Every structure is written in C-alpha cells, then in structure tokens.
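With one protein chain held back, the other chains of the complex are shown just where they sit.
Our next item is chain A:
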Amino acid sequence: MLDDFLMRAALGALGVALASGILGCFVVWRRMAYFGDATAHASILGVALSLGLGLPPVSGILATAGATALLVWLLAERGIGADAVLGVIAHGALGLGLFAAAILPGPRISLEAWLFGDILTVGRGDLLMIWAGAGLVAGLVRWHWGLLLTSTLSPDLARAAGMDPRRGSLLLSLLLAVVVAAAIRIVGALLVIALLIIPAAAARGLACTPEGMAWGFLRGSARGRHWAGWGWPCSRMPRWGPPLSRWPSVSLPL
C-alpha cells in the first residue's frame, strides 16, 4: 500500500492535517500566528545546518524550531512578545536560513521543496515522522486540555484554580515546533502557518464549543464512548447529513 506515492502523499497529508487542525485552534484563539511564522521560518536554518553537518534534516528542524519557540515563549512571558519583535525573529530566522543554505559546502539544497513543500516526494520515513508528530500533538493536547483551554481563556482563572498557565503556553510553543517539523515536507516552511490558521478559522463558523472546533472530526466516531461528553450538541447547527455534522477543523485542509 505504501509503495504508491499517491497513497503516501494522502497519508502524509492526513497526519499533518490532524496535528495542524488541533493545534491551529490554539494558534487562532491565542493569536499566535506570528509565533507560528517565526517558528516555521527558523526551520529553514535547521535544514541548512543539518544538511551541512550531514545529519537528518528533522533533527535540525526540531532543534532550531524548538529553540525559536523557546525564545519567543520567553519573550512573551516577559511581556515583550510584541509584533515587531516577533517580526524581527521570523524574518531574521528566514534570512539566516537562506544565507546558511547558500554558503554551506556540499550539494546545493533544493530550497523550493523546503519552502513550499513537495507532497509527492513523501517517503516512508517521512510518514513515520508525520504520524509520530501528529500522535504526540493530539495526545499531549488531549491530556492537558483543561490547562490549555483555561489558560487560553484567562491565565488568571488558571492561576486561581492552582494551574500554571506558563506550562500551557510553553507546551503549545514546543508543539508548534513539532508540527513544523512534521509538516515541512508536505507544505513547506512558508505555508505551515496557513495550514494552522485556515482550517481553524473555517471550523469556527461551524462549532459552538472549543471541543467542537478542535476535535469535531472525532465526534461522530466517539459518540457514546468515554469521549462522548466532548461533543456538545449545538442547537444552531444545521442537522443535514453526516459530512457537515462532523465539522472538522482537521479534514478541511484535505
């Protein structure tokens, strides 16, 4: 099955869509679009460095995207996560990455594939990476859902309930780096943020609860099981047929 490049492309897209659909909701709710851009752009530097050092690109992407996510998180925690600062980091990282790709010895890197992605060249190793990343994102977000949602609504509410909202924002920042690493082969560093924002924005109009927006795609299959409480019925929802009633922030990009 995996010998077919179209099948691999479809499976890769599905995995990336799963991760970015879930995390994208938080990117939209917390207005982290520029955060996501900075993290994604930094991955080009990671690609150039890891290819120059003869390491697998994933390690470089995770390292630079993770480091940028940490830096941006620290700045935001100190109250200096202003748009201008993020802009400097986002475009500075991209520039640095392009510069590194140009001067590094060895065969020239095909930048286009890393900037815009090339879904048809996804291999088995990439698939493994993508689905591992998607599983990690979905699992961690599900596990910390209460903390993430409460601290997104109001860090003070989380504090008063004895939670640490900084843990929530750190987790989301690092998961952004994971999504970037998983998605870069599919959509490229420049377009990752589009895959994060567009599905969530599209799902907003169809959902009445945060769970509906982020996890709606699972609702139909999980009804009656232990996730049942997750799909709150929405009185405004049109009740026409299955495709729309499983409002998927996740399946929209497909």
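The definition used in the following text is that a residue touches a chain if its C-beta (ideal position, glycine included) is under 8 Å from a C-beta of that chain, and two chains touch if they have at least 3 such contacts; residues count from 1.
Criterion: contacts and distances are computed from a predicted model.
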*Absent chain per UniProt: "ABC transporter permease", "ABC-type Mn/Zn transport system, ATPase component", "Spore germination protein" or "Xanthine dehydrogenase"?*
"ABC-type Mn/Zn transport system, ATPase component"
_With the missing chain put back, one of A:163, A:184 or A:198 would touch it. Which one?_
A:163
*asked:* Of the residues A:153, A:170 or A:191, I need the one that contacts the missing chain.
replied: A:153
_Using the document's contact rule, name the residues of chain A that touch the chain not shown here._
28-31, 146-147, 149-150, 152-163, 200-201, 204, 207-213, 229, 232, 235
